[in-house]
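The structure follows.
One chain of protein is taken out of this complex; the other chains stay put.
The block that comes next holds chain A.
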């Protein structure tokens, strides 16, 4: 316990607090810019740590990491433009809240949700780091295949009433994910001779295209239409009622995000989408999600923040990064002389606990900063649309260019934007496409590995108790729309005779 307190004392030193504030601010700014998520944020700001003490460098990187996570959701809420994959889920209900004139409330409650999720995860880390790392080791190819299928199934059933379109959207996402070299056989697929496509289509480019460009195009063709809602600023603080409704989703999603974060490769995107789907499935009025429901905003925010801490477990204990951002952090840790691995907790406990305490304090600083900045950020909404939209287009192009330094991504961005517009207008859910694109590559690779190990697809299902449980959950999730219709019909039939009486 004393080593945890030592870490807290180190993190609370004035110079380290200053670095936390600086990193949180820089991270938030970087996170707001489309395309520049936590991974890119840390990567581009690493030069700032040159010449610093290892602990200070670590603290600065941690602050940039969680700051970028915060920043990403700010732009999701304000202008429907996610900074990176992990803040996509914040657009679903965050942006509709902004459209309803609740931008301030959305931002402040999202900040609190992130704080609570982050704090829960820090406690989770303290008590569960080692056992969870051991459990995550049980996840082999078959387990990952089933986990990805489960995630996809619940996202598809999210599109209640649009399940067919949801499946179609998911398969299109999986199709895009097959572009590029097959890592198992090194066969190039569907690249049309374009060298930039060998590594596949970057899902961030598609996400920015669908959301940012799609949103701008949608608003531009609607520009001369009478608006149903105008972007009023509203209160900067959430109401008691909103908090009451949010508490359970926040508390539920934190541990879920933390656990998913510990699975190598899953990251904040899957955690937040998973938490959103789970929250919607548990809800009594799922049809209201996507229309500005506060529960739909806080659940993914809490999970996202918790997964950032969870992702550090495989990174630090097994040197397996849990997300893109932790992969960059892993490199940075090695650069400052920390060697992640099973012995790290014995060799450098001071470093670990300083890192964890920095995340804890960083989250608090970010909430204060973000709530203080709500007014400044909301000024964005005062910008005339005919000025704001060209600027969003420009930022999207620059953000995308920074990902791969190629203009081929500009065309992908644009195609994704037009697809996003058409899908929106014709009521095709885009979330299944996004999740399928994100997990598609890993799903295929794990599927191929599993086929080699278990000989056939059915063998994958019965590979271990984990796969059996995940298989049953996937089946239940897929049957859920049918079950809910059957239950509703049954209820209606029961009520009909009593009403007639």
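Definition applied: contacts are C-beta pairs under 8 Å (C-beta built on N, C-alpha and C of every residue); 3 or more make two chains touch, one makes a residue touch a chain; residues count from 1.
FYI, contacts and distances are computed from a predicted model.
Asker: One chain of this complex is missing from the view, so tell me which of "Tripartite tricarboxylate transporter TctB family protein", "Hydrogenase maturation factor", "Acetolactate synthase" or "Peptide deformylase" is its UniProt name.
Answerer: So the chain that does not appear here would be "Tripartite tricarboxylate transporter TctB family protein", according to UniProt.
Asker: Have a look at A:282, A:391, A:453 or A:487 and name the one touching the chain we're not showing.
Answerer: Here the residue in touch with the unshown chain is A:391.
Asker: For the chain left off this view, which of A:54, A:101, A:140 or A:175 is in contact with it?
Answerer: A:175
Asker: For chain A, which residues reach the chain that was dropped from this view?
Answerer: 30, 44-45, 47, 164-165, 167-168, 170-172, 174-175, 178, 182, 184-187, 189-190, 213, 216-218, 220-225, 386-387, 389-391, 393-395, 397-398, 401-402, 405, 407, 410-411, 414, 418, 421-422, 424-428, 443-444, 447-448, 451-452
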